[in-house]
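As you look at this complex, bear in mind that one protein chain is not there, while each of the others sits in place.
First chain written, first letter: the chains are A, B and C, and each begins at residue 1.
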Amino acid sequence: MIKVGIVGGTGYTGVELLRLLSQHPEVSVEAITSRSETGVKVCDMYPNLRGHYNTLTFSEPDAKMLGAMDAVFFATPHGVAHALAGELLQNGTRVIDLSADFRLRDVDEWSHWYNQPHGAPELLNEAVYGLPEMHREAIKRARLIAVPGCYPTAVQLGYLPLLEAGLIDSTQLIADCKSGVTGAGRGAKVPSLLAEASESMKAYGASGHRHLPEIRQGLADIQGSSVGLTFVPHLTPMIRGIHATLYGKLKAEPQELQAQELQELFEARYANEPFVDVMPTGSHPETRSVKGINTCRLAVHRPDNGNTVVLSVIDNLVKGASGQAIQNLNLMFGLKETLGLDAPALMP
Amino acid sequence: MIKVGIVGGTGYTGVELLRLLSQHPEVSVEAITSRSETGVKVCDMYPNLRGHYNTLTFSEPDAKMLGAMDAVFFATPHGVAHALAGELLQNGTRVIDLSADFRLRDVDEWSHWYNQPHGAPELLNEAVYGLPEMHREAIKRARLIAVPGCYPTAVQLGYLPLLEAGLIDSTQLIADCKSGVTGAGRGAKVPSLLAEASESMKAYGASGHRHLPEIRQGLADIQGSSVGLTFVPHLTPMIRGIHATLYGKLKAEPQELQAQELQELFEARYANEPFVDVMPTGSHPETRSVKGINTCRLAVHRPDNGNTVVLSVIDNLVKGASGQAIQNLNLMFGLKETLGLDAPALMP
Amino acid sequence: MIKVGIVGGTGYTGVELLRLLSQHPEVSVEAITSRSETGVKVCDMYPNLRGHYNTLTFSEPDAKMLGAMDAVFFATPHGVAHALAGELLQNGTRVIDLSADFRLRDVDEWSHWYNQPHGAPELLNEAVYGLPEMHREAIKRARLIAVPGCYPTAVQLGYLPLLEAGLIDSTQLIADCKSGVTGAGRGAKVPSLLAEASESMKAYGASGHRHLPEIRQGLADIQGSSVGLTFVPHLTPMIRGIHATLYGKLKAEPQELQAQELQELFEARYANEPFVDVMPTGSHPETRSVKGINTCRLAVHRPDNGNTVVLSVIDNLVKGASGQAIQNLNLMFGLKETLGLDAPALMP
Partner (left out) sequence: MIKVGIVGGTGYTGVELLRLLSQHPEVSVEAITSRSETGVKVCDMYPNLRGHYNTLTFSEPDAKMLGAMDAVFFATPHGVAHALAGELLQNGTRVIDLSADFRLRDVDEWSHWYNQPHGAPELLNEAVYGLPEMHREAIKRARLIAVPGCYPTAVQLGYLPLLEAGLIDSTQLIADCKSGVTGAGRGAKVPSLLAEASESMKAYGASGHRHLPEIRQGLADIQGSSVGLTFVPHLTPMIRGIHATLYGKLKAEPQELQAQELQELFEARYANEPFVDVMPTGSHPETRSVKGINTCRLAVHRPDNGNTVVLSVIDNLVKGASGQAIQNLNLMFGLKETLGLDAPALMP
């Protein structure tokens, strides 16, 4: 069994790690930390876990104890992994960071968007961006994984085939994204109340959002050069799910590409990807079809006006966070990539 | 009192007309028709109307009875107004059609999208497109109004100042729209069930939708020439509301336009519009802020990448249908434009 | 115009007072106080009020300024009205308190449930319990009104005809109540987040709740002697609305009462009540049928087993708070009882 610890387990990505790992045959959660809930059993805080983890109890974060693990997940606010990751790596513990701490290679950009100095620039060099559909081989060899953000995952998987094939004008990308409210975390904030957020839809961060530089960097890696992107996230009255609607202007020559050719491109690119499902031509994937699972479902459309539209849905807490983190762990430890991640979505 | 009739009053736009007109001091609803519900009292079908319209009863549609009205609203499936409008107009009854029957000037395009021959091409010439912010003077003189669709209203009001000022490339418009489920009507369809549509988000019609030609026509009228538009509607798990997120590429020269200048442009254009509310710079309007009312709230953003983003919200049943219909009626009969339409939104 | 002030206007009952009073032809809101939001315009905090109250701004609570009003509403946490009411009454300002400060006549019981000493026991004598269907004449003469709680309103109106007629065993009353989340207020608490409270149902306070003594007192007033009541409230995933399901064991003789006789009893009792709607035999009122309005809709059932079941729905923010407060104001100032309260519910 692979012994793992979770740092900062009281948020939604923490409890989702516990839910998913309870079904993983090769992983044992040995420790979970939380300063605020030290001494509380996880099943007392999260009643869905009653009957599972009956003795697992939140403890103070402790580098020595965590250093005895094979791997440690960080499900923490930004900055925490900076402080602890180095010591863990020295002890031979692998680090899978669900926060943004190691996602951006540009230290200054990180500081700009997260309003604090970068705490571990010396580790950036070996951090691997944990999007297996792009970086599978590097992940297998990695000691430190930066798990992609939820929006960046949905957007990159949607644009990937088009950018790799050079079909669209990469200076004019538009990603209109809709997220359920768990994307805002478990903090007690008025705008996240049911009475405020239900029966309503709104954009936020329309003039700039933290995930923008991450998406730009990821798309540039795919593309091989910088991209121009407009990204507008929206708050949607549902618990889980991201729907990314991605617009791309076909280049001059590909103008003659028909829907069927785009379909084949997507199917070919993702033929061997266990967690990317290209739906049939003309489909409109629903976020509920991935509720609770690690799959990204895609559909590609070709309206008759020069654009292509890709629809990409994920569960923000699974493929957008905890599930993808486990997918990375499976790769790092030489396990079957889908281990513990193969149940169907809950529907309806 | 202005005597009005409603044809096809059992759907959501019908009951919304009744709700709004109950507060209108100058209108009396004298008749409401429904083949399927003939003989049923409206307050038995719609319990929110108990205590109002205590005797109003659905009757068979009857041209003579309707011809005795000052105005008739059509809240009907497509094609019904074609059959009846001509006779009513001859009797001097004004017609306010909430369906799509008279929205498109191009008969062939109408037939293409609605899968039937156009039933009254001879009336198209005098039909006025009932968007007061564009056609107020024509509406005042009109006998036949084509009330704009819900998506077209939200999209046109958002793009209007930018297109009139010639600031954006009108060949590359992208309108990403999100609608509550009442947009799909009151028909009993599996995809509209709470168990299917809640806790989920999906696009539909991504390769083409009936509102596309209407929006194109409206934007071309504003622009003075044809436009290139990609329009993707999405089903959102809420009852009411449309959120349109509108992307426009600023032309070369206006590239230097700052957020504040765009803000002033919008404020100036809508300074005298009673039902368009330009929110302060940096705002993100929520659909709930217009729940039940005839207002369109707008915000304009200027990310640092050559695009402008307009956020436009309406209540699809009010400014997107029944409220706008009453606004038209007020204009046609020389009443104060806001009469009966001045209550605040229900929030929370 | 009647000049009114609102103390503590940032919560849901405060904004609901503003929404409703904007439609009241005889009331002018002259002041609204909030320590935390002093200097903020109400329409900046509540975008549904944009276009209404364009200059009204939150101010520090100030007894002198409030003393210049004809009436002051308290939409405050418990204890605040105790401190201010006396001085206002001495100035001739009438007080309409939406909090629980003056609802219980028993000072000790109040202290027990609200965990603080009662701050104005000398005023209890003249406080009138503002349930017009029980105390209309006293309300007309009152200077100080204790507006009933939301659950107490729904429960008392449901049991009233049965208890007045002496038909049920008053020692065995069971009130199973379901409330939307605005009942928990606008405080930022984790259990009220959309991600926590939606897609779920739970009871709370099953072993005892603050509204229990108020309901007991009210039912005892109706009954003329103390009652035995079990009251279990439930949190329901919706914004507004209370559904009270009330069980009563018919006494020996009334066992032969049929559904029709119970129906007639209810209809007779409420024949002249403008805000109580007895629905036809066999009905099941929906909370949405009273969304935004001051009506209580009732239905009475008679299963064949010795019990009667009353279904009672209100909007917790209107008939359960702000609307009932205005109904009281109308009575106190000799206005038509329904003034400003006659729009239909928003549905769907």
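In this section, a residue touches a chain if its C-beta (ideal position, glycine included) is under 8 Å from a C-beta of that chain, and two chains touch if they have at least 3 such contacts.
From a predicted model like this one, the values you see are computed outputs, not experimental measurements.
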item: Chains in view touching the one left out; value: A, B, C
item: Of B:V107, B:L194 or B:A268, the one touching the omitted chain in the full complex; value: B:L194
item: Among C:T13, C:T33, C:S192 or C:T236, residue touching the chain not depicted; value: C:T236
item: Chain not shown, touching residues in chain B; value: 12, 180-182, 186, 188-190, 192-199, 237, 239
item: Chain C residues that touch the omitted chain in the full complex; value: 172, 174, 176, 178, 195-196, 198-204, 206-208, 228-230, 232, 234, 236-241, 243, 245, 247, 249, 259, 282, 284-289, 291, 299, 301-307, 309, 311, 313, 348
item: For chain A, residues in touch with the removed chain; value: 12, 15, 18-19, 22-23, 46-52, 182, 199, 239-240, 277, 279, 285-286, 288-293, 295, 297, 343-348
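Simple rule for what comes next: only the chains that are shown with their structure count from here on.
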item: Chain A and chain B, separation of their C-alpha mean positions in angstrom; value: 38
item: Centre-to-centre distance between chain C and chain A (centres being mean Cα positions), rounded to whole Å; value: 46
item: Cα-centroid distance, chain B relative to chain C, in whole angstrom; value: 37
item: Shared-contact residues (touching 2 or more other chains) in chain A; value: 195-196, 198-199, 237, 239
